[in-house]
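One protein chain is absent from this view; the other protein chains keep their places.
In order of appearance the chains are A and B, and numbering begins at 1 in each one.
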């Protein structure tokens, strides 16, 4: 679509819990641009709640499929910085993801058709001096630049074994019912579940916190103040209130149980 | 100024009310970069108050003139997502602007010397699967990539008719007085009006909320705590307090009436 002599650089996509008030993100970008001047820097978010690895894992997995193959994600939510936990580089369905070995990669790896993971141990691709407190800048940023410039992941270190995973909630079937969980609350207060929505789910209801919640096709079908369930943009059922926060309305939070079941017959007849 | 073999990609400028905590903006960027790898992504803002189409329209119109021709703006503040409202593509003085048909384009079109608008209906330039809840990612992002890559707007759909417009406040003349409105409150608490300022407006005063407010040339002429009127960077008169919030000081808000009138003769003599 945009043919040209020189190829565009690879996207390098950053996710952290650093916020954007200090110089931490910029220092990482400087290191990347010094080594891969054509890299296309993208901020995924820097507002992951401090050290919330679960939120980071979800946000990362929601984003990677939309980026072109060859993109490099750098995820730094790292309560254990400076300790002995490893740093990992994964290749999942053609995208690279760099992260500490603390479960952050769980969802990206779970959703990938093909994935390989190495342990980042070859100091040749790090900054010459590595601090104990900012490995995002000193190790992950130069390694991202190496990959964005076409470097081979195999040179970063040996295949990783025993990669940490988060205890991800799974969907249980109970007769015709499905029992899932709220896995993320977004900034609009939508309660995103791990229940897969078919197209529209006609004739189904969600049961949540003692309420029966209709599954509708789009937010605009909700009445003011009404809790509805919609198949969101990730293909997952989410509980929402049109133009308001479902989380605040019902006091919902990550981990809540959600039931998906056939709507009563009388509802269907109408 | 920077000659080179390969042309730089077009700026693609994003304005939303999505915030930057979740993956929504990043997903749009991923879609754009997958189809227009040379696009230069710029965040206008993602902090439009949720569904505040008026603030979005103002912020958009304040920005477009500063970008080069060929830039592509994508504006997603869309209370009606998933309903039957159309999506539009405009070309206004050489810049493209994509937005839902909800008034968001009003000010950009009003200030343009030349403008054309089409309805985005040709599914060929959309993502293959379009969700009901995230048309910014599934329709506007790939269409933006198409335009950024040099595609022709005419191929997106037919000429739009009956484009929605916001009821924009106009300036009334009453004798030598001009009566305008506060049209935007910025994050510093400056109350931006729709009154055009000449250079300096010597000999004029603003009357606002029962106060007589001197028109001065620059913020630094204001005394601490003093409400002043300045011709701001958009060429519009704004009410401000040096190093403080005018909005908070006087309880000002969008829609407030503002009078511009000759200063009393004794003031002029001094």
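A few notes on this one:
The rule is short, and it goes like this: contacts are C-beta pairs under 8 Å (C-beta built on N, C-alpha and C of every residue); 3 or more make two chains touch, one makes a residue touch a chain.
Since the model is a prediction, treat every value here as computed from it, not as a measurement.
In the complete complex, the hidden chain is touched by one of A:35, A:95, A:181 or A:242, namely A:35. From the options A:13, A:120, A:148 or A:195, the residue with contact to the chain not on display is A:148.
Touch with the hidden chain on the side of subunit B covers residues 1-2, 4-8, 11, 13, 40, 42-48, 59, 62-63, 65-68, 71, 186-188, 217-220, 230-233, 235, 243. Counting the whole complex, the residues of subunit A in touch with the unshown chain are 5-7, 9, 18-24, 26-31, 33-39, 41, 50-51, 79-83, 131-134, 137-138, 145-146, 148-151.
Going forward, only the chains that are shown with their structure count from here on.
In terms of their C-alpha centroids, the spacing between subunit A and subunit B amounts to 31 Å.
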